[in-house]
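This is the structure I want to talk about, given as structure tokens.
With one protein chain removed, the remaining protein chains of the complex are shown where they sit.
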Amino acid sequence: MGGLSLGEKNFIQGGIAQDLRSDGRKRLTYRPVSVETGVIPQANGSARVRMGATDVISSVKAELGKPSSLQPDKGKVSIYVDCSPTAAPMFEGRGGDELSTDLSVALQCCLLGGKSGAGAGIDLSSLIVVEGKMCWGLYIDCLVISSDGNLLDALGAAIKAALSNTGIPRVLVAAGASGDEQPEVDISDEEFLQFDTSDIPVIVTLTKVGRHYIVDATSEEESQMSSAVSISVNRKGHICGLTKRGGAGLDPSIILDMISVAKHVSEQLINKLDSEIAAAEAGEDDS
Amino acid sequence: MMYSDIGRLNCNVSYTTFATPVRAQGSDRKEFSSMLHKALEGAIILETFPKTTVDVFALVLESGGSDLPVVISCASLALADAGILMYDLVTSVSLSCLGKNLVIDPILEEESYQDGSLMITCMPSRYEVTQLTITGEWSTPKINEGMQLCLDACSKLANIMRSCLKEATTSSQE
């Protein structure tokens, strides 16, 4: 968003200072969120999340693979983001690549926890089939269809919704597989295991414009930001990850303040998302 | 390349093939390059050199843990030595959370078993955080403790960096 006039910029900044943004929201109000699940039949789970004009799709594919030698008792999860060039002109060519990598890294940092797997939103040990030999690898691919700011929060919500929509086939391990060989398995077509997604955190991005910070910024508002902090918070109110964007420095006390605000906002967001996801799942079952 | 009113910053982090325990494991570190860019861009006074690009190349010779913080601090030293106008030096420190303990400046082994990590990049004399990355599950008091530890370490590191710069300056004059 380069083409804002001085008047428009002042209008956005002034509105935020007075707690009344250009679309009538308060500083800490989200846009209406709509969730649709099961949008991609080929995937093990998928979801589409819309926040205002921001529109993202997330799909989960599960494949059997070998666990890494460092962590034989854990499955693998990888997250990739792709920005469709139709979403915004700046995504064409290399601009999109850079943003995609940034978003992928931020999501991995916010959702996958530490290297030992502690604090991850997805319980990696539940993905193991035969310890040290076979595990499920989850490939979470996200596509940004339309961008109007706050991509990270929308992507986080889409992943959460897609995972709660995911069913992983039950695997029956043939008995008697000897030491070094790959065990023989029978993948069930009918029985699916559901994920426990209650621990998956939501991402709250606080965008600092002037002296104040706002949630769920539109791209117009993002163009006026000095910096943005994305904080992922789980239901227990623990921080599961944090990243910062934007070059401007922040005072450490402001960051701590942002964390406490994010915790507060996340409670409402988690509840809202859970009810939206439940409604979407119910709607899908009916049809 | 297009004309630009302000300077540009271009960062690249790479590893030698023998830097990691497994050969050529970390050779492609795109995300490190973008993290380095984000950490430095706020500190450089880009307005002072229009239509100019500053290239920062970092080559990790041997990876022994805490790579990115070292790369960032080192790059800021190099920028200061090059005479690029900066608001402040940039120092960076990371810590690992292992069980209940916080360890500062973790080595590779500690990093691979960590439950969580926290990395702070700051401008020490302005006391501003330019980058902050947290992974793993943290409670607020623990974040507080971790941030304070890192910030203290950052200011100590800054003192060392300053004396190193000053030494180089005085010795080059003689």
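Just so it is clear, A and B label the chains in written order, and each chain counts residues from 1 on its own.
Assume a residue touches a chain if its C-beta (ideal position, glycine included) is under 8 Å from a C-beta of that chain, and two chains touch if they have at least 3 such contacts.
As a convention for this text, contacts and distances are computed from a predicted model.
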Name per UniProt, for the chain absent here [options: "Ribonuclease P protein subunit p20", "Exosome complex component CSL4", "P53 and DNA damage-regulated protein 1" or "DNA/RNA-binding protein Alba-like domain-containing protein"]: "Exosome complex component CSL4"
Where the missing chain makes contact, among the chains that are shown: B
Of B:11, B:39, B:70 or B:123, the residue in touch with the unshown chain: B:123
Positions on chain B where the hidden chain makes contact: 1-3, 45, 50-51, 80-83, 85-89, 123-126, 158, 161-162, 165-166, 168-170, 172-173
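We adopt the following convention: only the chains that are shown with their structure count from here on.
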CA centroid of chain A to CA centroid of chain B, Å: 26
Of all residues in chain A, those that touch chain B in their complex: 70, 98, 101-102, 105, 109, 112-116, 118-119, 229, 234, 238-252, 255-256, 259-260, 263
List of chain B residues in touch with chain A within their complex: 30-31, 34-35, 38, 41-43, 97, 111-117, 122-123, 126-140, 143-144, 147, 151
